[in-house]
Structure formats: structure tokens, C-alpha cells
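Below, a portion of the complex is reproduced, with chain positions unchanged.
Chain naming follows the written order as A and B, and within any one chain the residues start at number 1.
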Amino acid sequence: MEYQVQLEIFEGPLDLLLHLIHKNEVDIFDIPIATITDQYLEYLEMMKALNINVAADFLVMASTLLHIKSKMLLPNAFEGEEEEDPRMEITRPLLEYMHLKGVAQELSEREMLERDVFTRPPDPFLYKELKQDSPELDVNIFQLMKAFKAVMEGRALETKLKFRPVKWSLKEKAAHIVSRLRERGAIYFKELFDGLEDISEFVVTFLALLELVHTGVVKVFQPSPQSDIKLRAAFCEECGEKDGTETPQVHN
Amino acid sequence: MEPRPLKFIIEALLFSSDRPLSAREIQEWIGQVNASEVRSALEELRADYQQMNRSFRLQEVAGGFQFRTRSDYAPYILKMLKTTPSKLSRAALETLAIIAYKQPIVRQEIEQLRGVDVGGILRSLMEKGLIRIVGRKNVPGKPLIYGTTKRFLEVFGLKDLDSLPRLKEIKDLTSKGAEGSSSAPSGHETVPKEKDEKQEAQAPNQEG
């Protein structure tokens, strides 16, 4: 049985830090960096223990915190000089983040269209009357992008679906020739091209034949200069007709 | 929230509906009112608007009640509707997208990408001022070359053609994070007033 684990979810490292600051009720301008860092790391450990993937953003913040902590521990080498409180490195983004959350909250508390307030809907009767194009267009860039993406993806898919059946591979054609020869022992050259409609199939068939001849799988005979060229399987002496008079003669 | 007067609840419903509403429907949505209450509230509303003599009134039409503007105002409304933004069809949008991204481009190339004839669409896009002929290609047949117009940039709120998102950026924005909380089905999204509302156990960095 699996347990579903509920854990406070933080949007990111800043969210978690802010939570720790609230929890400890500390002043954001005087963050007890050691305490907060420890608690921060504790939280990451807890996430790891619960097998929750700890995002890189959280780790970066962890190292920032550790860095600040070490800086705070070191006796200030530049005493006397005005040096910024190392904690400002996190205080500044935190402050901005806090304000941001406040604004987001204010936005969400506003009356939202189609949540709190509603407008008059378009009148279907009136709009049906007006099929003609108006000079203004109601489209946005996102729709355009989606359309383009659809076209590009659709094309890739179509290429796969549409063109594969009409493409002839040398290998397939060679296998086809061999199987025909195995069946009948020998066939006429002309027969190979009977019923072929597509020029590309014609070419591929011829190339396949050349390949077979070249590798010695098929032997080509022409009993006389006028007679039809005949093909015979070299691998199958016993199959097909016997013709003792033929002379091997390779044609290109 | 204190209960609102029935008459005004009904008015709000009629206001935001694009079709006539029957008393029975209204009764169902509001609940805890009886048919005669709804009926009399509707009559009262109708009398209100009759008396106010405004540009619209509540009319009893087939199937129920509906707010309609008085016919005197039709000419103005028609004028307005004629300038109401129209939408582009999917085919037009796709063709436009191809031209935008692949320009300068000839018709044949567009048709290869879309797999269909685009003659009519090109004409309509040209009429809308979104595309234009930028020249002729120096190949047999001298086909016309198309490109987008300044109006195209205006319609899509682009500063220049360079601002068009690249295909990779499109993929980044249109597919990445599809499982993230940000794009969870809108119906289920809530605006948490407090953090407590978050309930699911998730990796902290959901969008990452």
C-alpha cells in the first residue's frame, strides 16, 4: 500500500525562505542566517528522504546561504571599510518577492471577468447576419504559433504515412526478384517489369537486379542477340528448367 | 452575502444569456423559488424596462424572455457590428503562419506544406491586407512570391518580423510544462488565498 505524502509545497527557494522567515518570526533585515540556513537544509533533507526531486534552484540557494553563513562567521578582513551586509544578497530578492506576492494577491482579489463579473454575450442573431469580413481581426500571436507548429508536425507525420508505401527499397525489390526466381528457377528479363506503373519502381527494380548480378546471386543469359534476356538463380541449380546450351553473358 | 432581490437575480441571468430564458429554467437555476414567483418577477422586470423607456427592453419571445434593443437603434448597432473583429479560419491561420515563417515563399511551397490548394486562402489573406506579393521567382513559370505586410505586424502586435517566436521557442512555450501546475486544467485551478489550499504532494519546483 502506498502512502500519499503531503508536504508543504514551495514554488521555489524564495518561497521556502520566506516561509522559514515567517515561521521564525524574524526581521527580514536581520535574518538569523545560521538558523535559517539549518532549517532550509533540513527541509531539503526531508524532501530527499521523501523521495521528492529537489530542483536545482533549491540547491543553488542552499549554497548561497552557506556562503553567506561562512562570510558572517569570518572576522571581517576589511574592518573599517564599509562593506555590505552579506545577507543583503538574499534580503533584496526576498523583499522583491514579498512585494510580488502581495501584488499577485491584490490581483486575485480584484473582480475577475468570468469569475465575479460577466459581460453581455455576443448576440448570435446579430452576428449571423454579418458574415462579411470586417476590417478588424481577432487573432493573436499564440494562435499563429500553434498553427505553424501544427503544420510542421503534421507534415512530418504525413511524410511517414503517405510516402512509405510508394517508396521502393532496393532490398525489398531484390528479395522480390529472388523469391520469384526461387519459385520458377528462371524468368525473362521483361517479366520483371510487367505491371510496374511507377517509374521509380521500375528504376529500383532494375538497380536491384544489377546488384543481384553483381553479387553473383543471379545469372543473366541471352541465348542469341535477338532473343529475350533470361535470368536464372545461381543458388538453385535444381529448380526450374534445364537448358544445357546457354552461355553466361552479363548484360549491363 | 445577503440574498439579492429575485428580480435582480433574474435580471443578471437575462443580461448574461445569449438566448431567451424560460421561467422554468430560471426557477431551476435559482432554486427555492416557485414558478409563480419567477413569473411575477419577470413581469415586473418587463414593466420596469417598459416604463424606463430605455434603448433596450425585456421581450417575451419564443421560449422565454430576452433583453433586446429597440429597433430604432438597429442602424447604429449594424454599423458597430460591421467593424467587429472577425476571426481567421484554421486554414487561413496555417497558411498565414507558413508565409510568416518561411517568407519569401511561392504558392507551390505553401501547398507542399499544407497538402492542399491554397489559392482561395491566399486571395482572402491578401484582401485582409495580411500578405502581399513581393516579387516573382526566377524559375520556369515565374511564380509569385508572397510575404507578410506591415498590417500583419500590427494585427499580431509585433514590432518586427524578428519578434516572431522561433520554432524552438514555440515548442518551448507550447509543449514544455504541459504537466506543470501552471497549465493544469483551468477548471481546477484555484487562486489560493492562503497557501493551505495547496494539497497535492508535488516536487517543489513544479514548472521546472
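We take it that contacts are C-beta pairs under 8 Å (C-beta built on N, C-alpha and C of every residue); 3 or more make two chains touch, one makes a residue touch a chain.
Keep in mind that what you see is a predicted model, and the values were worked out from it rather than measured.
The stoichiometry of the full complex, written with the chain labels shown, is A x1, B x2.
We take it that only the chains that are shown with their structure count from here on.
Note: centroid distance chain A to chain B, computed from Cα atoms, is 30 Å.
The part of chain B that touches chain A in the complex is made up of residues 12, 15-19, 77-78, 81-88, 90, 93-94, 96-98, 100-101, 113-115, 124, 127-128, 130, 155-158, 164-165, 167, 170-171, 173-174, 191, 193, 195, 198-206, 208.
Those residues of chain A lying in contact with chain B across their complex are 4-12, 15-16, 47, 52-58, 105, 108, 118-124, 126-127, 129-130, 132-141, 143-152, 154-155, 158.
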